[in-house]
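Here it is: the structure, laid out below.
Removed from the display is one protein chain of the complex; every other protein chain stays in position.
Labels for the chains are A and B, by order of writing; each one numbers its residues from 1.
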Amino acid sequence: MFPASFGYFAARSVEEALDLLTKHGEDAKLLAGGHSLIPAMKLRLASPRYLIDIGRVPNLRGIRVDGDTLAIGALTVHADVASSDLVRRHLPGLAEAASVIGDVQVRNRGTIGGSVAHADPGADFPVILMALNASFTAVSPSGSRTLPVDGFFVDFFTTVLKPNEVLTEIRAPLPPAGTGTAYHKMPHPASGYVVVSAGALISRDASGNCASARVAIGGLASGPLRAQATEAALRGKPLTAKNIAAAAAQAAEGSDPVDDVYASAEYKRHMATVLVRRAVEQASERASKK
Amino acid sequence: MTTQHAPSGLIGASVRRVEDPVLVSGKGCFVDDVQLPGMLYMALLRSPYPHAKIISIDASAARSMPGVEAVLTGDDVKLNIPSPVMIPGQKMPPHPVLARGAVHAAGTPVAAVVATSRALAEDAANAIEAEYEALPAVVNAEKALEPGAPLAREELESNVCYTAIKKGGDVEKAFAEADHIVRMHITSPRQVAMAIEPRGAVAKPEPNGDLTVWLSTQSPHRVRADLATSLGYPEHRIRVIAPDVGGGFGSKGPLYREYVLACHFALKLKRPVKWTATRSEDFVTVIQGRDQAMTSELALKRDGTMTGLKVRVVANLGAYLCSNTAGPPQRMMAMAPGCYQIRNVHVEVVAVFTNTVSTGPYRGAGRPESVLNIERLVDQAARELGIDRLAIRRKNFIRPEQFPYKTAVGVEYDSGDYEKSLDEALRLSNYDEILRYRDAARARGELVGVGVSTFVEPSGGAGFESGTVRVERTGEITVLTGSSSHGQGHETAFAQIAAEKLRVSMDHVAIRHGDTMAIQQGVGTFGSRSAVMGGGALVIAADRVIAKARRFAAHLLEASHEDIVQTDGGFAVAGVPEKKVTWRQVAAAAHGRPLPGLEPGLQETCFFDPRREAWGFGSHVALIKIDRDSGEVKIEKLVLVDDCGVIINPMIVEGQIHGGLAQALGEAFREQMIYGDDGEVLTGSLINYAMPRAELMPPLTLGETVTPNPFHPLGVKGVGEAATNGAPSAIANAVIDALAPLGIKHIDMPYTAPKIWAAIKRAEG
Partner (left out) sequence: MSDEGIKIGVTVNGVKREAAVEPRELLVYFLREQLGLTGTHVGCDTSQCGACTIHLNGCAVKSCTILAVQADGAEIVTIEGLARGDALHPMQEGFREKHGLQCGYCTPGMIMTAVYLLKTNPNPTEDEIKRALEGNLCRCTGYVNIVEAIKWTAQKIGGDRVSR
């Protein structure tokens, strides 16, 4: 109920955070909104010796268009992503994902960067960001690098971020005309975490066929999975309900989810096909309106 | 802006609650709000094992940590929770406040620490090293009865705590002569009461040797007696205060280990000690509800007449007996035949120890299980016999002219009109229309179902309740009730009763409860008993005060007391309204110069015990739809018609039904405490145990019939559990109605989406 004792630093800049990270190494954890870390610390599932609070570092919060990319500061809270006009206009699937995380209070405090870096298998952002082909900007004492979403999430609660890196920005390509996005989720009735979810990015060509498709699924593995069989089945085909259903039926191919107390692996695979179908249908519909 | 009601119209009025201004302002005082100078905080080390021998406990590191004042283990404290014998022959293995030698359920405390802050206490508890040797565990009560099953309590020869049988009529003959027998096996999910305020205790030793204890409890007096027994400390030196209590639903009835430990430390260290449960601790220590497995047979004539009923209940008691653990399974014995005339009944309860949290009363406490059992049987009987489910109910209902009606198990129901209730529910639900809607949907291949439950529910049991009415010197009225509130609105409803009886405004009445130093012996609030028992005691005490006051008034008015009548605010001479006195004048006389033949004072107490329960009843109708894609069940319409006799405050009654309904929906769709086969707790936090949230509440219609209780001074029956008792069965019957076309006969609650989807998939092959 009470975290174990720790030392606390409030960083005033990314540079200061990096210095502290370098100094304390793996004994230190970054604290943004704290809505993943503090619950774990209260239950003493996590007991870092030092917390480096980056919550008040300036210039890491906000959403802007940067050329052909939507750039979201790592400290932007879920509620801001959900209600942002920019996000809703360009990437409604991302706004939908943000709007179904946790609850009102959690969305007012939890940050997109924290969610991505924490890499909870039940989180929403990793799934939709994979569908959107997002990338992540990470800063370390040796400079800045950009990490593509494919390959970013490596295991439960594990990303390719290094202990001395700070995630500063989430970048999603602005979709061209004729593209739609959507996110559908079956939440766990207690935690609100993902049981299964699906995010889709669908582009139509002039004739109404699927020009490109990226579909990601949550809940079937340690992190988001690309539904590659579905994507392949959609590509070049007319986006009819029948084709979408046939493609979605392959959504769980190659996945190996586990039974848990609430849902069986079989159910999760089934719901992946249902939610992928719904997400692709909605994304296709949106693609036809743009 | 207080809504003004004439005293004569108070009973039956939706008066806004007296309690609310304090609570909505955040100025309530719950146990954890009690802060005392020099207070210490207690934390416990609990066993992660469901069943294990304790090899060693090393607390040396903890003892030397900053802020730690004391550490105790089972070697240091040999106190037990007392468990009264409820059933002759019942096995009573010890329930130690700190485990001695072995633990029998995950969460059992093995060591206790007090320190100068909560965090330091928790740090120290975490620093205690306990070594265990795991023993085989059993968590399912039916499996615990199988030959070769592990023993949950290794000191016993079997897992059976007690077996009890109740029977009436000639059951074997009824079954031998039956045209048809319906057989079912039904289980009720184990639920967590989940009062939003976790339990807590503050124990304060007083300089004179008294012990003041603030407890989040439903039964201050009963808990005080058990606390005295456990500590070996005189009951009259202990003052238990139940301040604002944040919900209970049965779970805050008994004495818990942590309360004894906090008191023990306080007495030992001569300092106040606070303990507040975390939610996770409450998950593994607060009595849980339901978890009964029922194997039943219903014998019928071809025309649907029910002739015989056999029920065998295997009840999971958990590992340790709390004061009320043995209670809920026995409810079945009194109410197994429900609202039907079944003259030959045999009910057997086998109560079983397992390596799980103790069970006990949780809103309904055996009633929902019993209703579920008979209502599922009746629906299944209708289906198997090809009889309409309403017709079979009507055919077997106990008829209004048969009351008071003695059932085959020897219980007397007081009053009822079950058909009227059913008719009202059908009317409010547009029953014929929803059947047509269902049939049309079904023709389109959709899974839609309609379910009905008709049920009885006993209320107001468990002995007496007390009430004192005291007219103070100034004529203000103080009511002391033994029935302690934790959200039911006693301060409002009892003030309505007292004000109407005494013909004063509610402002002139103060209701006091929840303090054993201020209140005469009482029982508490549970089992839908407060309006029936506390209300009954209050009415009789008020009548006694009025009778005495009339004698004082007679003196003052120089009239015979037979000629004195009550008026608003006091008394007058019959037929001479200008000859009157106020309560203030009467009270002054009662506390002033002695009057011949009259003992001073205006205070009367009633210990009310009608020696029978009050039998409310109702009819619930549910229309549900199942999403084939996901298995999600959605309620499209829900109608609850309840009859709780005369209603004191309709607003509060509706609130009770709403709250009970949410818990019913929890049972039907979400809530289940789950243990792994080897005993590990799988749903031990709100992250994996699903509580109903606002969005679960369906379109709802409430209705009522009013059949007064002829054996009660106000005519009331209990209502606090009505929705929890009746609604799950209506929903279960609706879900099975939707799935019956697929050949599905029964599914146990909760109806989670994955479970329903799997059942459909299995049925459709």
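Quick notes on this structure:
The criterion applied here is as follows: a residue touches a chain if its C-beta (ideal position, glycine included) is under 8 Å from a C-beta of that chain, and two chains touch if they have at least 3 such contacts.
It should be emphasised that the depicted structure is a prediction, and the values quoted were computed from it without experimental measurement.
In terms of the touch definition stated at the top, the absent chain reaches A, B within the entire complex. When the full complex is taken into account, the listed residue touching the unshown chain is A:Asp103, out of A:Asp103, A:Asp155, A:Asp256 or A:Glu285. Residue-wise, the contact with the chain that is not shown comes from B:Arg693, picked out of B:Arg100, B:Lys167 or B:Arg693. Contact with the omitted chain, checked across B:Leu426, B:Ala498, B:Ile652 or B:Met673, is made by B:Ile652. Contact with the undisplayed chain is limited, among B:Val245, B:Ala589, B:Ile648 or B:Ile736, to B:Val245.
Against the chain not shown here, chain B presents residues 16-17, 19-30, 32-33, 35, 118-119, 193-198, 244-247, 249, 276, 278-280, 486-489, 651-652, 654-655, 657-663, 685-687, 691-695, 697, 700. Although one chain is not shown, part of chain A still touches it, namely residues 1-8, 10, 31, 34-35, 38-39, 41-43, 51, 53, 55-56, 79, 102-106, 108-109, 190-192.
The rule is simple: only the chains that are shown with their structure count from here on.
Chain centres here are Cα averages; for chain A and chain B they lie 44 Å apart.
Against chain A, in their complex, chain B makes its touches with residues 118-119, 122-123, 126, 278, 280, 629-631, 669-670, 674, 682-683, 686-691, 752-754, 757-758.
Note for the complex: chain A touches chain B at residues 1-2, 4-5, 43-44, 186, 188-191, 193, 261-264, 266-267, 270-271, 274.
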